[in-house]
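Take a look at the following structure, please.
Missing here: one protein chain of the complex. Every other protein chain is in place.
Here is subunit A:
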Amino acid sequence: MTHHAVSAPGHRGLHAWLTSDSPTSRLQARCVQVYLGWLGLARNPLAMLGLGIVVVLVLAAIFAPLLAPADPIAQDLTRRLQPPGAPGFVLGSDELGRDILSRLLYGARVTLYVVALVVVTAPVFGLIIGTVAGYAGGWVDTVLMRFTDVFLAFPRLVLALAFVAALGPGIGNAVLAIALTSWPPYARIARAETLTIRNSDFIAAIRLQGASPLRIVIGHVMPLCISSVIVRVTLDMAGIILTAAGLGFLGLGAQPPLPEWGAMISTGRQFILDQWWVATVPGLAIFTVSLGFNLLGDGLRDALDPRSGR
């Protein structure tokens, strides 16, 4: 009976399967959860705008070779500093005659590369440190949190500058520097959440089932911390992009001729009065992407909040 309903073709069948209040398998239960979360997010138009911007960024990065009208590092010194709309240059050309639109599209790859690398390192590290400190308590907590405080005490860009200065400029070192300076807030959030979770009855119950601390932290504490960390990450994404752009602007991030948005602004600075578009176009790109991530983060905060009744 139920199998027939589940396999019924068409949109209605799938919708019913995804909103069922009595799922028949683990997979379906998980899909229902994800789908309901998606519905919550989709109700928020600003969050959808943010998601749209992020999706466009990802598509631009993936399909840059197809979308870009020209080679991003091919120079044409006879046609330098062309205004937007000039033949062959939709968004103009820079001081070496390179097509700004192509550089922008390829630059999305650099931005996404930085963001992705930071996202898979800093929050994971912060989550582990925070949940372990919060759950273990005692001297483990003290040691781990003082360690976190040391990193928290440095201004982010300054510490990133120090790292890059010591390790040498380059996009990889910029990512390392950003990751090393951005994990402490995640550790703090995760610890604060863990402290409220660890004395709850469901943790007492699983301890009474004989679960090891490792199982409790990974299986029971982390899933409840993860949503607030995810929200914080999306809100920080703008800051990460800006720091990467800032390092690029200072010449310590991506090195020429790699098309990085911050470095593009940095060179455009010299012509800002006469050829405004050279600096403005990548600036607008940074602004739009930062805004997109912020809007998405705001929406996720509402949709993922474990304290909202859903």
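We adopt the following convention: contacts are C-beta pairs under 8 Å (C-beta built on N, C-alpha and C of every residue); 3 or more make two chains touch, one makes a residue touch a chain; residues count from 1.
In this text, contacts and distances are computed from a predicted model.
Per UniProt, the protein behind the absent chain is "Glutathione import ATP-binding protein GsiA"; the candidates were "Putative DNA metabolism protein", "Stage III sporulation protein AC", "Acetyltransferase component of pyruvate dehydrogenase complex" or "Glutathione import ATP-binding protein GsiA".
Taking the complete complex into account, A:P23 is the one of A:P23, A:P84 or A:G239 that touches the chain left out. From the options A:I206, A:L250, A:I272 or A:L291, the residue with contact to the chain not on display is A:I206. Here the missing chain is touched by one residue of A:A60, A:L224, A:I265 or A:A279, and it is A:L224. On the side of subunit A, the interface with the absent chain consists of residues 21-26, 28-29, 33, 200-202, 204-211, 215, 219-220, 223-224, 306, 309-310, using the contact rule stated above.
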